[in-house]
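Shown here: the complex without one of its protein chains, the others still in place.
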Amino acid sequence: MKKVYGSAAEALDGLLHDGMLIAAGGFGLCGIPELLIDAVVESGVKDLTVASNNCGVDGFGLGKLLDTKQIKKMMSSYVGENAEFMRQYLSGELELEFNPQGTLAERMRAGGSGIPGFYTKTGVGTVIAEGKEVKNWAGEDYILEEGIFADLSIVKAWKADDTGNLVFRKTARNFNPPAAMCGKVCVVEVEEIVPRGSLDPDHIHLPGIYVHRIIQGEHEKRIEQRTTRKREDA
Amino acid sequence: MKKVYGSAAEALDGLLHDGMLIAAGGFGLCGIPELLIDAVVESGVKDLTVASNNCGVDGFGLGKLLDTKQIKKMMSSYVGENAEFMRQYLSGELELEFNPQGTLAERMRAGGSGIPGFYTKTGVGTVIAEGKEVKNWAGEDYILEEGIFADLSIVKAWKADDTGNLVFRKTARNFNPPAAMCGKVCVVEVEEIVPRGSLDPDHIHLPGIYVHRIIQGEHEKRIEQRTTRKREDA
Amino acid sequence: MPWDRNQMAARAAQELEDGWYVNLGIGIPTLVANYVGDKDITLQSENGMLGMGPFPYEGEEDPDLINAGKQTITELARTSYFDSATSFGMIRGGKIAAAILGAMEVAENGDLANWMIPGKLIKGMGGAMDLVAGVGKVIVVMDHTNKHGDSKVLKACTLPLTGKGVVDRIITNLGVLDVVDGGLKIVETAEGVSAEDLRAATAATIVD
Partner (left out) sequence: MPWDRNQMAARAAQELEDGWYVNLGIGIPTLVANYVGDKDITLQSENGMLGMGPFPYEGEEDPDLINAGKQTITELARTSYFDSATSFGMIRGGKIAAAILGAMEVAENGDLANWMIPGKLIKGMGGAMDLVAGVGKVIVVMDHTNKHGDSKVLKACTLPLTGKGVVDRIITNLGVLDVVDGGLKIVETAEGVSAEDLRAATAATIVD
């Protein structure tokens, strides 16, 4: 079974359709599937629902899909400093389902793990709980949250072998494993594809069973908030 | 905060009481906390409920706690070839709550992750579903399973640093991470304690936040089914 | 002549498709690994491994490397290890294409029983309930009859169930049966076994 594809467009061939649900990895601009996002933009597919913690920034990452109005609905925890995201939401052009960050991550993991629903204390007594079932354990209320089952996952990893075993780097791991798990099909972009056997089997972050197609490419890896300290004089 | 202790008995000091719930890592005799089990035997604590996939074998691992009648109830998926386990259960001396293996693992992870309940298809239509709430998604029934919240976790890892970051080896990982997560206190035995900074932070299997006390020791690591193939003549 | 254990395993191996991730149960299902040929099959061991290799050479057994039957095994170039919660996450999540399992009883509605005989044998379900609930296709491989000559392919199971309506295909020493509306459908018979023989040995309803 060949999982390695030549380009993002090839890797997405046959997988995109209007109105689909895409789960995307990444947090802020860290560990986002840049190349696959660009290919989704170019495909012109529309009315997308995208489950992703953020929606990139203006003009980069998932923000590009906002600019082209390809997204109908976001499932996110954070709008933050993305002006176009806020504008489209406040003007009613874009639906936005707020998910607490941990609930979003767990909903993705649950969807990928055959768990249609789980209870959490997160959001009890807030707008997040509205319309959700409540159950009490030991005097505390918990709300029912549902697994996310995406049509497609788009994910960024550091390295893959040709069987799809993935390794991530530092905090670029973030939402990528749970996003990968919850897709019917999962397409991954990496910085390097290595021969099978060269990744330590004890240190695979996400086994190849979750990964259907892989591409290798160059990543811009833009930094959102460049913060540094001065070197003290020695 | 010193997490490293001199012996299993020291590491368990003050943590044991009659009637408590202990979650134990390991699968069969692979990756079991041999030294901590021995110390629990020696402590004489009784009426234990133990959540563990198996109960060791006759006379080794958790089987020792059956011999001494310190266990009141097991939460397990497999009795298998443990004759004393089956005898005590059939004679009514021992309670046994059967948990499908995946349900047991997920219940431990859930308990450690603030999830008091989740739905699963596993066991629907079987005795496992008796008395459990049922909920339907898209025409399929799922049953509600509850998180396990243990008083104590006893776990075996390969290496730890002094902050409790753990690395496991091959299939000896198994139930150890979920068991570690679900305990109010988690005590870990390892083959080697290494200085902090010597484990790759990208490859910590279980972060030290889950680990309260650590000991280093010698492990017998008994093999339950020694199966081999013949070397073909060259 | 009915199939022997190896012939049943070889027949079961035909069910597997290139690229599949597969879980093999204990007993005859374990032998299926010997017959996958050129197909790219990755075996899962539910205690936390994908890419299960053969038994080790004598002297190379590693106590930290066992399969779900507690046997010493080896790893392959594609191998990855993970914890039990992750392992059953992929099982429940439908990532495993097929499980090939043994059985004590199978019923015409797809019910499966393979974990206990009340009052006599308490084996435990291990991971079998999770597997039959979660994987894409459940294939049972077993002898058609028990040691008393009674059919293990029944109208309804008498033993506590492992899963309800979960079996897709049954491969026995006499042939291959599919669970369909109204009963079981004969897919093929072992060489020298007639459809008549198979019907005669089967307590379940056979439909055309």
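Per-chain numbering from 1; labels A, B and C assigned in written order.
Here is the rule we use: a residue touches a chain if its C-beta (ideal position, glycine included) is under 8 Å from a C-beta of that chain, and two chains touch if they have at least 3 such contacts.
The model shown is predicted, which means the values in this text are computed figures rather than measured ones.
K.L.:
Identify the visible chains that the left-out chain touches across the whole complex.
P.N.:
A, B
K.L.:
What is the set of chain B residues that contact the non-displayed chain in the whole complex?
P.N.:
With respect to the unshown chain, the touching residues of chain B are 1, 109, 111-115, 161, 163, 165, 181, 196-197, 201-202, 204, 207-210.
K.L.:
Over the whole complex, note the residues of chain A touching the chain we left out.
P.N.:
Chain A touches the chain not shown through residues 27-31, 53, 76-80, 86, 89-90, 96, 98, 100-106, 108-109, 120-128, 158, 168-178, 205, 221-231.
To be clear about the criterion, only the chains that are shown with their structure count from here on.
K.L.:
If each chain is a node and each touching pair an edge, is that a line, ring, star, complete or other?
P.N.:
Drawn as a graph, the chains make a fully connected set, so complete.
K.L.:
Among all other chains, pick the one whose mean CA position is farthest from the mean CA position of chain A.
P.N.:
So the farthest one, by centre of C-alpha atoms, is C.
K.L.:
I'd like the Å distance between the centres of chain A and chain B, where a centre is the mean of that chain's Cα atoms.
P.N.:
32
K.L.:
Could you tell me which residues belong to chain A and also touch two or more other chains?
P.N.:
113-115, 201-202
K.L.:
In chain C, what residues contact two or more other chains?
P.N.:
75, 81-82, 88-89, 91-92, 133-134
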